[in-house]
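A quick write-up on the structure given underneath.
As you look at this complex, bear in mind that one protein chain is not there, while each of the others sits in place.
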Amino acid sequence: MDDNTGPSRRPTLGDRRKERIDALATAGTVVDEPGKSLLRSAWERLRRDPVFLVGAAITLVFVVLAIISPWIAPWDVTANPLIDKVRPQSNPVPGPEPGHLLGADDRGRDLFSRLLVGSRQTLVVGVFATLLGLLGGITLGALAGAIGGFVDTVVMRIVDVMLSFPALLLAFTIASLAREPSQWTLIIAIATTQVPIFARLLRGSMLAQRSSDHVLAARSLGVRPRAIVFRHMLPNAMGPVIVQATLSLATAIIEAAALSFLGLGNPDQRQPEWGQMLGLAQRYISEAPHLAFYPAGCIIVVALGFTLMGESLREALDPKSRR
Amino acid sequence: MLRFVVRRILQMCLVAFVLSMLIFVWLRSLPGGPVSAILGERQTPARRAALEAALGLDQPLHVQYLRFLERASQGKFGVSTKVLPGEDALQVFLDRLPATVELSLLALFLAIALGIPLGYMAARRHGSAVDTGAVIFSLVGVAVPVFFLAFLLKYFFAVEWNLLPVSGRQTTGLDATRVTGMFVLDGILTREWDASWDAFKHLILPAVALASIPFAVIFRITRASVLDVLDEDYVRTAEAKGLTARVVRGRHVLRNAMLPVVTTIGLQVGGLLAGAVLTESVFSYRGIGDALATAFREKDYAVLQVLILMGAVIFVLVNLLVDIAYALIDPRIRTR
């Protein structure tokens, strides 16, 4: 397993995934380069890239909706105005009617409002899972990249083992570990799967910078190591981190849906969340498939939006593809 | 080479040992447990205590673990309480393994058969509409949750259009001889073609759903890797030398581009296992994933333990095989 230090260098466990992350780590880093900066040229490419524009548009709409939805939703998502129309056999899921664009869910709550407000919880799960993953990743990655030596070896060994474990199984394991499941279990479970990715990314980026001119300059000026890490190295590593974070948002939303499907979602179902709505809709799959299709469609579109944006960002930042 | 393999296997044993301890402690520190699953509403503290005592669950954790190690050294990994009560957990794993292997192989085959040619094509026409289309197709594949895709496939192909069976592994009442436990193979071995064909039809939908994960990855890696190789000097040289496109493609591009793809395929095994939990549940397909889900729901400690452990072992073994394959393909490594 000591693939980096062993006498006969052999590609092993998880190498390819690591390589991808490492490539990204070096890609977006600002290398002391004269002339047009990488970021600016990337932006110019992106502006004309239809894939990026579509992805960004979806993301923008989603984020805006997530923020304003509680004010524009026609109904309170926890109220059940149509509960008296619900009859388990004859009318399990009340259909559309004036004032209720998509009808209600199985508890008489306005479906359209729940979908709308669901965007907020979904974003919360995605953002917090990514942020926590990033936080863990920064801690580990900065530790390894900045200190190096023994700490580096130990931390990266742990990270590699985590990377080699299938993400969903890892999340499943952690979510099922919780004594009292809540939305936070879900977030923490997903965040854990993101930690190794960010850690490796940051470490790679740090290593690439350690010998770069601006770091050397800062060091020779007597700037304290901690300040170098936080003021010079971390900000410069943000490019690839943003790319990865965008992609992580997509996987987080999909994984949240999968965990909800397996019954590990948020047990308090008052505040709607798409993954959870999809999970709950299973019971109505034969009689009211629309209950599943709406949240599933939303998840797919939003996940696609983040992925399209992330992938085109990645390509734009890749110096190799700039030719 | 041999030393390398031996060292890796020893490392694997160490990891498995540590993992077994972690899983053991973790499972037993969870609330509930097999006793709740057995007693249900009839549970009272006294009845619970009696059952726990009978099953040895009242002992301190380290005593339980030592007992487990003692039994494990005799090849006994604990008795299943719910998945297949009375059977040794390892036997449960071995019984279920062929089903998942059969499913994963077909899924992987589909992913490769579709991913590599498509990735190659997209790379050759980099920037064209074909490329963009293929990339978007693969990204959509990533964005659709596996279980939802499985559900859609089942809903349309099995229920609405009645083209393929809804669930299970083989039609009930079909008289088929069992040899390996992989039903398609069994049918071929015993020349019971109808059984083989029937089992194959049951495999198609879950395999397609399961293939969606590795497909997207294989496609993207192939595309990226072919793009890289096309840029390399030796390919340009070859082209400049006037070698025919076919020779360039076959001898230079594909061969070199395949290296990362092979590793990627190896890496997919873990993802397949995770995906199998989801697809097998949707299709009530009796494999490892289904057993894992049942064992988790019913708190079947012994089975959970063995399945997670074996999953890790398989994962490491496959990676070892991939590394060996890598060495065989890449002459630079082979010469050492």
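The letters A and B name the chains in turn, as written, and every chain counts its residues from 1.
In this section, a contact is a pair of C-beta atoms (placed from the backbone, for glycine too) under 8 Å apart; a residue touches a chain by one contact, two chains touch by 3 or more.
One rule holds in what follows: contacts and distances are computed from a predicted model.
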Absent chain per UniProt: "Molybdopterin-dependent oxidoreductase", "ABC transporter substrate-binding protein", "YtkA-like domain-containing protein" or "V-type ATP synthase subunit A"?
-> "ABC transporter substrate-binding protein"
Sort through A:P88, A:G149 or A:G222 and give me the one touching the missing partner chain.
-> A:P88
Using the touch definition up top, pick the residue from B:M12, B:V79, B:L103 or B:V226 that touches the left-out chain.
-> B:V79
Touching the hidden chain in the full complex, which residues of subunit B are there? Just list them.
-> 30-34, 36-48, 50-51, 53-57, 68, 71, 76-86, 89, 95, 98-99, 109-110, 112-114, 116-117, 154, 158-159, 162-173, 178, 181, 183, 197, 201, 204, 246, 249-250, 254-255, 258, 281-284, 286, 290, 293-294, 297-302
Had the left-out chain been drawn, it would touch subunit A at residues 80, 83-84, 86-90, 92-93, 106-108, 179-181, 263, 267-270, 282-288
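Keep this in mind: only the chains that are shown with their structure count from here on.
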Dist(centroid_CA(subunit A), centroid_CA(subunit B)) in Å evaluates to 24
Within the complex, subunit A is touched by subunit B residues 4, 8, 11, 26, 30-31, 132, 135-136, 139-140, 142-148, 151, 155, 221, 231, 260, 263-264, 267, 270-271, 273-275, 277-278, 281, 293, 296, 308, 311, 315-316, 319, 323, 326-327, 333, 336
Which residues, counting only subunit A, touch subunit B once they are in their complex?
-> 1, 8, 10-17, 19, 51, 164-169, 172-173, 176-177, 179, 250, 254, 257-258, 261-262, 278, 285, 289, 292, 296, 299-301, 303-304, 307-308, 311, 320
